[in-house]
Structure formats: structure tokens, C-alpha cells
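Below is a structure I'd like to ask you about.
With one protein chain removed, the remaining protein chains of the complex are shown where they sit.
Each chain gets a letter, A and B, in the order it is written, and its residues are counted from 1.
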Amino acid sequence: MSEASAPGWARRLLRNRAVVIGGSVFLLLVLIALFADVLAPYNPTRLYPGERLRPPGARNLLGTDEFGRDIASLVLHGARVSLLVGAVTMVLTSAGGVVIGLIAGYYRRLDLVIMRVMDGLMAFPAILLAIALMAVRGPGVWNVIVSLSVVYLPRTAMLIRSTALSVRELDYVLAAQALGRGGLAIAFRHILPNCIGPLLVQATFIFAYAVLAEAILGFLGVGVPPYVPSWGNVIASGKNVIREAFWVSAFPGLALTLTGLSLNLLGDGLRDTLDPRLRRE
Amino acid sequence: MRPRTIPWTAFTLTLVILCLAGLAPEAAAQKKGGVLKVGNLGEPPTLDAHWTTATITEVLAQHIYEGLYTLDAKSQPIPMLAEGMPAVSKDGLAYTFKLRPGIKFHNGKEMTSADVVASLNRWGAQSTYGKTLYARVAEVRAVDKLTVEMTLKEKTAIVLISLAVPNNAAAIYPKEIVDKFKPAEKATEWIGTGPFKLVEWKPDRHIKMVRFDDYQPRKEAATGYGGRKVVYVNELLWIPVPDAATRVAQMETGELDFADDLDLNAYERLKSSPGVQAIVAKPYYWLVAVFNKKEGLMTNQKLRQAWQAALDMEPIMKNVAGGHTDLYRMDSSLAFVENAPWHTKLSGLPWNEHNKDKVRRLLKEAGYKGEPIRFMTTQEYKWMYDFALLSKQQLEDAGFTIDLQVVDWATLVKRRNNSKEYDVFTTGMGNFYDPTHHIYLGPNWPGWTDDEELNRLLTELAREGDYKKRFALWEQVTRTFYDRVPVARYGDLFGLRAMRGHVKGFDTSLMRPRFHNVWLDK
Partner (left out) sequence: MIAVTTYLLRRLFALVPVMLVVVTIVFLLIHLIPGDPVAVILGPEANAQQIEDARRELGLDRPLHAQLVRFYARLLRGDLGRSYFLDRPVTQALWERAEPTLVLMFSGLFVAVLIGVPSGIAAGAYQGSAWDRLLMMLALLGVCVPGFWLSLNFIYLFSVRLGWLPVAGYASIFQDPVAAARYMLLPAVSLGFSQSALIARIARSCMIEVLRQDYIRTARAKGLAERSVIYLHAFRNALVPVVTVIGITMAILIGGAVVTEIVFNIPGLGRLIISAILRRDYPVVQGVVLITAAAYMLINLLVDVVYAFIDPRIRYV
């Protein structure tokens, strides 16, 4: 296989250290989440009242909480909720952002309205809007996902829109239009490919925001119900016993930090390699 | 010595001795002044004593309001705003109360029978204990400015005790306030006759009370919740600190002088903390799961019996008590150990059976098909959430399907009045001073217990005057209770309080805190 046939961007990706490190750690986390059932030593929701607040030791690697629940199992299963929320939010915001962004970039009349709505949504501090949406819909994983998707959608939509706007005026697009190609075809063949890079970067960061936001909502008590294993919930329960058992809050917090780190590294790396506008020399 | 100087010397000497006596540590004890900061576990739903049985309201209200009677150290009724014990007619149907003259409300108005009649009628229409008493009351009227007469429909033993109960109390308000706020509404003006008066309520910030300078203390020595009440502190500041761990921390750093309902996890730490006294509050509550018997799954008695049979209570109680064996007690009596007259020691009750076979059988007989049971609890009272979660696991292991719904306390108190919203909810039962006061045994309280046998026994109890006969009836009530299972009784939980060393005069034997007769030694 010659050098030229392997896509340039793939090679660039793999050469970027941030992408490699961030990406592999993240992949590891995904695997852990997927195999949490197998990896977790205990059922995370199982209460062992006689084993409350045990420090990390032989029986419970990361200790137990006030109900005797195994922290390690809680962290492993908590990864599921966090990564699920992150992933689905990312997919929804990307898909929705693409649709809305393309429409806005292409149809000038709709653009005005859409832009204002997006601006309006972005005028709210993200976590406050998320909290308010959770307030009206009630607790639950799906509500968290929907709320966060609504909150982060405008960012992706704006991104796609600006790419669409800049690409629209290019010669080959005008040529395609002159040739009679429909809007949709143009969108897919010309606009989208230019968006993919920035979109992927944006998606990675939204994943990170969503994971953090879910934890914050859980911590505040307005996320998933308190007895569902989630990093935010466990940190919240650890807050009460922070003196006697600092490990309850410590480990899920570390897991959150690690997830955030890997995603941010990945995102930074992707931005360096894929986003032509922000590429540094 | 010349004759004239002897009386002078004696006089001076006596004066000196008296002064020295005044300086002696015992006599110079009470110091006036200062701000006493109390940490509360949250915002009260209201300060209107008639409106709710919530403890947080009770404690606050009992500092600014008073009733005709209150309870002494032996939980017996003693006069407060009434001059003395009432005159009772021969047939037991008419009670005449003489009021103390010159009692001022916080707004300067003098208390008269008009205020008392209006307040009692409002209490009788809204309060759970009031309604129980008023079911037997024909009329309450003012005879003259300082005399009130209560006429009963039938003889009953519960008049004085009902008027004396501090929870959901028969507090006396000015007539103008009673007229302004219908019984079902929460009064939003709080004027009473108590030793403290309310100055400011800033929700989520503080509730500020100050000494009521025109308070007329009784002459008798302080006993229980009554007797002579003197306010030494200038200001009583109640600060809502919803987070239990923060309340503990603020006790240690001295930001608070007193805090109640503390996290039981903190017991060890508080005991060893310098400058802080850890007080175990006994009794505190017995934990209970209240069943909705008006509609829904738990109207089925067999299902309720199954719930009761499934529970292994000791591990639950121990965990809720933070692992400390001296912070809980296993007891099946419906009245606390400390409530000596009514404490029962029956055996053979189906309490704490944790019998899997029995549960299976009962579930089958009940025809239970695994439908989810809506179990409502709150994290604001940590022990409620704890025992709910632990019960859920035990029950699910035994074959139940539990839908645990966690809400805030204010919402729970609202929702538990609606029979469509839940099947079971968690709460704690405090001390009931009379058998007829056990609110969960009757239809006027959430859960709506309306059992023929229980009703019959309780009516008998209300009518009967002889203590021995009443106690026998009470034992019967207890046995019936465990058969009908209107609520599932867990064990007794004790509370944890903390007090800074410079707080003096606090009566630790009281079930709920009172800050009159308390001073700050700093």
C-alpha cells in the first residue's frame, strides 16, 4: 500500500499525541461502561447495611457508602449512565444541529427566525436552562438527555450554519445550482463534508459537557433518581459523610475528571488536525 | 462599741454578706443578653400552629404562642393561660375555664375570652387533635371577659390533654387574626402571648424572635413545657440549614449555638468535640410506613400484613442510626417507653417477624401480581429516605415491586392528603400524650384509617374515665392494630442534638427543645 492511498487526515490524527492519549483513555472508559456488569464485583444497587462506610480494602476495593453499597461497582455502573447521556446527547445535538444549521444556512428567510431562537436559547446559562427543564419534566435519564440536548443544540446548529453560509457562495456550489442540482443534494455533497471536521470537534466537547452536566444535575438532586447509580448521585451522598468517608465522593469525582480529561484531550487533538480554521502552524 | 454603731455595723455586714452571696457562682448564673443561634433543618411549611402536625412548626410556634394548658415534666396537663384547672360540672359535660387577667398579646392587645373562643373554634376545625375533641363538643362560648365554657355532647377524658398537647396546638390568637384567616388557610400573621415574639421571617435566611417584654410568667417553678418562663437572651435566631452535615460542622465551629435533627453519623465526632455537648434526644420518633387505605393497592389488608411480616427491622434501625446501638431501640409498643402510663409490654405481636413463608402466603392470599407500589419518601429527613431504601430492598427480596418516589418534605406533606397520589409514605410518630391522640388510628389523618373495631375501642377510650379500664382498652387497641396494620411500625429512633458549652439552662429532658429559661454564659 502506497503512502498516498492512506487518507492524509487519518495519518495526521494518529500522529497527534492528544488524540491518541485522549482517544484511547476514552475508549477504555467506553469498554468499562459496556462491560460494567461483568467487571463490577457487586450489584451496585444492593444495600449491605452491615457494611456501611468501610474504607477501601480487600472486600471493597474502593470502599462502601453509607448503605454498604460497593463504591467500585457504583463507579463502574455510573459510567454507563454518564456515557449513555453523553453519547445520546451528542448524537441528538449533532443530528439536530445539522438539520437546523443546514436549513438556516440555506434558506435565508427561515434563517432569521432560527438564528433568533438559537440566540435566545444560548442566552441562558447552560446549567440553569437544564435545571429548569428538569424541573418541569421531572427526574429520569431520558428527561436529562432531552434537556441537555435542547441546551447544547444551538452550538452545533450555529456551527453548521456558518459553514453552510461560507460554502454557499463558493464557485462550485453556484455551478452546481446552475446545473439544476437540488438544495438537498448540494447540502450533502458540498456543505456537509466541509462541516464534518468542526462538527466532530464540537461533538466531542458536547459529549464532555453533557457528562459533566449530568453529574451536576444528579448532585443537585434534579437528575436521575437518587437510587440510580450515577456519578453525580454518589458524589452527593458522599458529601454528607465527607469526614468519615471521603472515598465515597473521591472516586466518582476522579472518574468524572478522567472522562473529562480524555474527551478534552481528544477534542483538542481533533481540533488541531481536522479544523482547518483553527489549525496552528 | 457605742450602742448606736451596732445596728449600723450589723446592717453593713449583712449588706456585704448579701453582696458576696450575689457574687457566688450559683446565684450569679443567669446572664441577660446575647443572640442564640439555632440551626433548623429547613423552612417550616407555616408558623400557624393550628394548621399542621409538622414538628418544625410545633417547635417554632411553641415559642411565640401559648394555650390554655400545657404539659408538665410528667406529661400531665397544667394551666398556662388558664388560671387553674377547670371547674367541671357533675355530669362531666360542662367545663368552665377561668382565664388569667392582664395577659398581653405581642401587639399590645389584652387577651379576653373572645380571643380564646375564636381560637379554640378555629383549632377545633383544623387541627387533628382539635377535630378529635370537637367531635364531642357541643359548644364553646364566652361567659364573661375572663371565663370560657365548653359544653360537651358526651362525657370524655380527653379535654385537658387535647388542650395541652404542644403539637398542632390549641394556640390562642387574637380574635382579629382568627377572623382574618379561615381554618383551612395558613395564617400569615403571627401574634401570640408567648415569651418570644416574632420579629422577622426571611425564608431561607432566618426566623428572628426577640424577648417579649410584656410577657407574664407564671409563678410556679418551671416544669416540662410549663411553669415559669423567663427569657434571658435578647434574640432567638432560627437559621435554616438544610444540609445535615453542614449543621454539624457549623455546631463545631460555633457558628450555631444549638442544632437539632443532626446527622447520626456525627455522633462520635460530636461526643469528642471540645465545646460541644452531644445530647441524645429520647424519645424522638418511631419510624412508620403509612398505608393509603382509601384507594389503591394497600386497601388490601393482607398486603399490609405481608409488608409487616417481611421486615427485618433490626438491621434497618441500626443502619439508620448510623451503626450506633445507643441511638435506636427495638420496641413494639405504640406509646414510647418514656410515656410510662401508656407503654405496653405485649408479647406475641406480629412485629419484626421477617418470616418469608408467611409473606409468601399472605401475598398469594392477597392476590398480589407484582404491581408497583408507590412508596413516597423524602431526603430532607435523612432517616426517612434511609429506612425507605432499606425497606425497598427487603420487600423486593420478599416478592414486592416497589416504586420509590423521592420528593421534598413540603411536597410529601401536600401529596399525602391526596389519595390518588401514593400507596405508602414514610414519616415518624412523636409522642402522643393520650391514646385517643394517635392520629394514624383515625380517619382524619393521611392514610385514612377507618376500622370498625379500632373506632369502637377509641370511642370507648374517649368516654372512659378510669385509668385501669383505659389501659386495658389500650392494650386491645394495640393488638387490633397489629392485626389490621393501618401503618407499619418500625423501631424507635433517637435524635441527636448538639449544644455549645456556653448555652446554659437548657432542659435536656424535654422531647422538643425550648429556649426560655436558657441563657448564654459568655
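Everything that follows uses one rule, which is that contacts are C-beta pairs under 8 Å (C-beta built on N, C-alpha and C of every residue); 3 or more make two chains touch, one makes a residue touch a chain.
Values in this document were obtained by computation on a predicted structure and should not be read as measured data.
Novice: For the full complex, which residue in B:149, B:421, B:434 or B:451 touches the chain that was left out?
Specialist: B:421
Novice: Return the single residue from A:31, A:110, A:128 or A:196 that touches the missing chain.
Specialist: Only one listed residue reaches the unshown chain, and that is A:128.
Novice: Which of A:100, A:141, A:167 or A:212 sits in contact with the chain that's absent?
Specialist: Hidden-chain contact among the options goes to A:212.
Novice: So which of B:76, B:344 or B:411 would be touching the chain we can't see?
Specialist: That would be B:411, which touches the missing chain.
Novice: When the complex is taken as a whole, what residues of chain A touch the one chain not shown?
Specialist: The missing chain touches chain A at positions 116-117, 119-121, 123-129, 131-138, 208, 212, 215-216, 219-222, 235, 238-239, 242-243, 246, 249-250, 253, 256-257, 260-261, 264-265.
Novice: Identify the residues of chain B touching the omitted chain, counting contacts across the whole complex.
Specialist: Output for chain B: 43, 184, 188, 202-205, 241-243, 246, 249-250, 253, 255, 407-408, 410-411, 414-415, 417-418, 421.
Basically, only the chains that are shown with their structure count from here on.
Novice: For the complex, give me every residue of chain A touching chain B.
Specialist: 46-47, 49-50, 52-53, 66-68, 221, 225-227, 239-244
Novice: Enumerate the contact residues on chain B facing chain A in the complex.
Specialist: Answer in residue numbers: 243-245, 263, 265, 269, 315-316, 318-319, 322-323, 379, 382, 385-386, 389-390, 392-393, 404, 406.
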